[in-house]
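Beneath this line is the structure, given in structure tokens, with notes to follow.
Here's a slice of the assembly, chains where they normally sit.
Order as written gives the chain letters A, B, C and D; numbering starts at 1 within each chain.
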Amino acid sequence: MTRLFRRNHRKVALSPGTVEYAGERKVEKVRITAIDYAPDRFEEREITSVTDCAPYRDSRTVTWINISGLHDTDMIKEIGEIFHLHPLVLEDIVNTQQRPKMEDYESYIYLVLKMLAYDDEAGVIRSEQISLILGPTYVISFQEKDGDVFDPVRDRIRKGKGRARRMGADYLAYALLDAVVDNYFVLLEKLGAQIESLEEDLVDAPTSELLQAIHELKRENILLRKSVWPLREVVSGLERAESRLIHKPTVPFLRDVYDHTVQVIDAVESFRDLISGMQDLYLSSVSNRMNEVMKVLTIFATIFIPLTFVAGIYGMNFAFMPELGWKWSYPILMAGLAVVAGIMVGSFRKRGWL
Amino acid sequence: MTRLFRRNHRKVALSPGTVEYAGERKVEKVRITAIDYAPDRFEEREITSVTDCAPYRDSRTVTWINISGLHDTDMIKEIGEIFHLHPLVLEDIVNTQQRPKMEDYESYIYLVLKMLAYDDEAGVIRSEQISLILGPTYVISFQEKDGDVFDPVRDRIRKGKGRARRMGADYLAYALLDAVVDNYFVLLEKLGAQIESLEEDLVDAPTSELLQAIHELKRENILLRKSVWPLREVVSGLERAESRLIHKPTVPFLRDVYDHTVQVIDAVESFRDLISGMQDLYLSSVSNRMNEVMKVLTIFATIFIPLTFVAGIYGMNFAFMPELGWKWSYPILMAGLAVVAGIMVGSFRKRGWL
Amino acid sequence: MTRLFRRNHRKVALSPGTVEYAGERKVEKVRITAIDYAPDRFEEREITSVTDCAPYRDSRTVTWINISGLHDTDMIKEIGEIFHLHPLVLEDIVNTQQRPKMEDYESYIYLVLKMLAYDDEAGVIRSEQISLILGPTYVISFQEKDGDVFDPVRDRIRKGKGRARRMGADYLAYALLDAVVDNYFVLLEKLGAQIESLEEDLVDAPTSELLQAIHELKRENILLRKSVWPLREVVSGLERAESRLIHKPTVPFLRDVYDHTVQVIDAVESFRDLISGMQDLYLSSVSNRMNEVMKVLTIFATIFIPLTFVAGIYGMNFAFMPELGWKWSYPILMAGLAVVAGIMVGSFRKRGWL
Amino acid sequence: MTRLFRRNHRKVALSPGTVEYAGERKVEKVRITAIDYAPDRFEEREITSVTDCAPYRDSRTVTWINISGLHDTDMIKEIGEIFHLHPLVLEDIVNTQQRPKMEDYESYIYLVLKMLAYDDEAGVIRSEQISLILGPTYVISFQEKDGDVFDPVRDRIRKGKGRARRMGADYLAYALLDAVVDNYFVLLEKLGAQIESLEEDLVDAPTSELLQAIHELKRENILLRKSVWPLREVVSGLERAESRLIHKPTVPFLRDVYDHTVQVIDAVESFRDLISGMQDLYLSSVSNRMNEVMKVLTIFATIFIPLTFVAGIYGMNFAFMPELGWKWSYPILMAGLAVVAGIMVGSFRKRGWL
């Protein structure tokens, strides 16, 4: 099973709409929490039996039900029944290889998002699938594991700050979406810092580890692109959706999160250009250094090889080599060799090799 | 005749609508099976005479007729007459060089699909053309050879599981389409694993076999792209088709298979980027290694060539070389050479070559 | 005058609509043949005087007038007058540097096509311009020289096979268009075979002739692309044309030829990717071989250069070199050199150079 | 914190619509100036208390309020209240990592622009965010620091030259936009000059500093692209906006500034092509020079290495080497070596290496 492309093999033989968890089990126990609020009211509770969710469906207060952990497929089917979700939605919630998308089922909107986080220890990007169901008065969010990405939203609702409690379920869905998108910026900053640090090293010494690191960066950026381009369609789809679930005051906020998504895309595309530029720079840099090495070799070899030949000539043991007997032969030869060497150095200097 | 591009040459001189099989004969005998079902009924039989198909055309139960083997063109023409198929459709069914497409002939919809499978023995991808005819109460599928890709669908109908028997012919066509698309995922996984394994080898040792393997991978990916991009149009065409043959409850399922197709395209495009990245990495890696080799050569040559020259000087047989007679010449010279060598090593270290 | 881009220079100073032949004269004598048919009638004759064409214009039977050779501009002007063709159409017919296009002049449709054929002797692709005029009951085709590409169509009409005689002038135009497009497949097969054969050579030995051949292939593919992309627009324009000249039963046939055109484009684009991949492969392959060469050189030089230096040392003629007089010096030295050489070989083996 | 991608980290946990300054504080004190004019009237004043702005909101004369410095968020909130600005607008004004955009809030239009200036000292491009609010009779502009980019506009209003005072607030907004776009031309000229100068150096000597400079240029161009592409959408959005805030006489002016933006994009894209061409040129140039170096080395080595070997042969101390005693051995050998050397030189000349 490979990291690059993974899919539940058994799926192939299954009926469409079958709810079977496709990921690794990332938490021990599924945790369900419900937050129910109105401008003047706030209730937060842990839910142990799924049927406890039912009353929230038709209540007039806004309810946010958060499910952490997707391996308990029976529970998810039960939720699907209570909130009348389409079997394909349930299948997609547990099948964590989805790409971001938005589907409008009229009585509710289904959103798939990808949460990307940089795992500092392993030095890789981890991807988590987040599903949102936006109904008339409720939002249900599904996470693969407990996470702190939604904590700021939870806090704002608790404290009743800003618009948090005054607006409806669509604003809550927006807030969760915004939290996910904001998270991308943290990742971008990390990648940006990595690019900058690699670029500096590139100038100093183009080692093969560096090449490896550039390639790794490229892969991460490809992964990021794959998540963020469809995200743009999701957000713009939501903004333009003519659904009665989205109220007009929420639209400017969706436009705002759309702008953020486009900013992320801009950065990803710039990174792509920069990384590709770094690879070119690397190649040019190696070529350049090889050229330097070659020059040194050539200078030494072309100066000394002919001289060595001349020395070899006078090391021959022929009986009749008149020069050998002359008194000034040695100093004259040495002077001659020095002149030859000097001419060669001059010629290299003219070519700019020295 | 080449693997890259093959087409029945005789075709050129033939009248349009001529039904002539363009592939290799992959099975001995054409096999026709019919499955006829309703929510409360199921019948499966082997058909020996094509005329036995006729009653299914207008029956109210859903019928799936599967034909394996396309070389018996008379039989295919007979089927065409029974189900009133356009001659061009018949021509396309047997001409297995089609690209995936959807054609709406009002009384039926014609689909061409490509089944790709990795042939582990030969180490290549094999492509098979699958044609589907979706009529009001029947689906006719044409395969080049017997295959097991439709077995899960057959099983679900047999057992009456899920929606299988409750829905109409359009759902059956969807199920077959979904089976074909699901099959792509198996292939993607294989390719993904190959890419990963090559990437690891690339780090260790960039041999020319590796280069060959990358090129092979690239070719396979090009083939995959060629099949999967038009498939997307086929599925989205089906989803948006305003045909009375597609009923509303089937649309979410078509949207689901569309999502899968887009996922496949995403993966193919990522693979493309990764493979192209590997090629760059290979080139950089070879350059880098060549640079290392050059450095070693240069270090040795530039240190020893001058020293050898000096030794050559004192190997000359001139009668008058006063140094030769001095007592300390030899140790002094050796010390001098050691100093020169030391200076050179120092200079290489400064340049970072050692 | 260059092969890459040629245009009648005098044209610049001419009034628009001037009919002046822009190509080389490819035939001695212009040849006009007329085929007139109806379901139950067939007449084929050679026409010597252009005015003989006039009666066919308004006859109710379908007439196909084929003109081979474009240098007799007077004759072409005469035809233009008889069939009321726009001066710009006449100009385009004889100006053989057009790109494929379709123009709807209401009372007739004007098509420009490019016939590409591989000239086996010269080893290049030859391009010929074919113009079609589709009127209500006639088709006029203009070829630069006599060719056999339309022979199958002629045969089918002669023998009254298939739909050939039962349908109107629009079907005839389709049949001619289809013959031209079918011809591309022959070319694609040739190119495909060339690519395959080059790819095999690439693995064995990357010579500079191969590089030249790849470049040639690339050029041919660029030429092919230039012809085939506009062709697609032509065919789709014809298919979607809301002209009373195109009757409904012909539309599926146009859709079929459109599919073929898209197949050609697919192949051309794949070839493009493959050729570009071959070029990369070539470059990597050369780099790789250079690396091998360098390793051999480096191994020999780094082993023997230091040894030679040592031999040089003991070849010096200093009077006082005590080692020279010792009895075991020679065998000890030789053993020492063997050890040094062995260590170096070991170190190369460790680096994977051997 | 990296230059490549910066964003206020605290933002992540904040409620949407929170006004918190995200940049570095570029000025000590926020400065507000107001210019109020009509065809026959002109008043310019420094504003100390924000409430002084209120009367301008509903006055019939045109008012331009310019705010330099964005760190005083309370003041900006106050302005937002006076002019009824949406909280998200206020958030975007102070969050200086926006991309250029236009938002139509019906009672006013909000524009985000990027001012790019080349900092000659640091040798880098500095980016400043400029926000414009276009109301019915007023324009509010927000700058990060005092700048002289708007001085020409201020001057024209002061002197009542041209259309300056005769037209409405929309023309004023256009004038400010035009000033920003005109500023890009200054930058383009600088980049163009840098490209030209680098290109000349490239011919003379491809050093690694040059490579560095090309890479730097590429980065700057990526930054420029990122600013200028969305700007095009902004201007075209403004031109096509069916807002009652934009009057018909202003439209040709907006079309003019649109043309300028497209000109900037054209230049940026050409620069991109040129820079990428320079990089290719660099690589080819280095390869070429390495080839030259190699040739010199090869010529010297292949001529002298065999000669040295022959000299070595006759330097051997075998007792029985008959040639050593012959009288003409030495001159014959020397002549032989000269012939060998001559043949080799000839062969190099034939290969074009000399």
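Just so we're on the same page, a residue touches a chain if its C-beta (ideal position, glycine included) is under 8 Å from a C-beta of that chain, and two chains touch if they have at least 3 such contacts.
The model shown is predicted, which means the values in this text are computed figures rather than measured ones.
> So 4 chains are in place, but how many copies does the full assembly in this file really have?
Result for the total copy count in the complex: 5.
The criterion applied here is as follows: only the chains that are shown with their structure count from here on.
> Give the rotation angle, in degrees and rounded to the nearest 5, that superposes the C-alpha atoms of subunit A onto those of its identical copy subunit C.
The best-fit rotation has an angle of 145 degrees.
> Answer with same or different: of all residue numbers used at the interface between subunit A and subunit B, are over half used by both copies?
different
> I'd like the Å distance between the centres of subunit B and subunit C, where a centre is the mean of that chain's Cα atoms.
Here subunit B and subunit C have centroids separated by 26 Å.
> Would you kindly tell me how far, in whole Å, the mean C-alpha position of subunit D lies from that of subunit B?
About 41 Å separates the centre of subunit B from that of subunit D.
> Give me the residues of subunit C that touch two or more other chains.
Answer for subunit C, listing residues that touch two or more other chains: 315.
> Looking only at which chains touch which, which shape fits best: line, ring, star, complete or other?
Topology of the interface graph: linear, an open chain of contacts.
> List the residues on subunit A that touch subunit B in their complex, please.
Touch residues, subunit A against subunit B: 1-7, 9, 11-18, 86, 88, 91-92, 97-99, 101, 103, 105, 205-206, 208, 211-212, 215, 218-219, 222-223, 226, 279, 282-283, 286-287, 289-290, 293-294, 296-297, 300-301, 304-305, 307-308, 311-312, 314-317, 321, 323-330, 333-334.
> Given the complex with subunit A, which residues does subunit B contribute to the contact?
152, 155-156, 161-164, 174-175, 178-179, 182-183, 185-186, 188-189, 191-193, 195-196, 203, 252-253, 255-256, 259, 262-263, 266-267, 270, 273-274, 277, 280-281, 283-285, 287-288, 290-291, 294-295, 297-298, 301-302, 305-306, 308-309, 312-313, 315-321, 352-353
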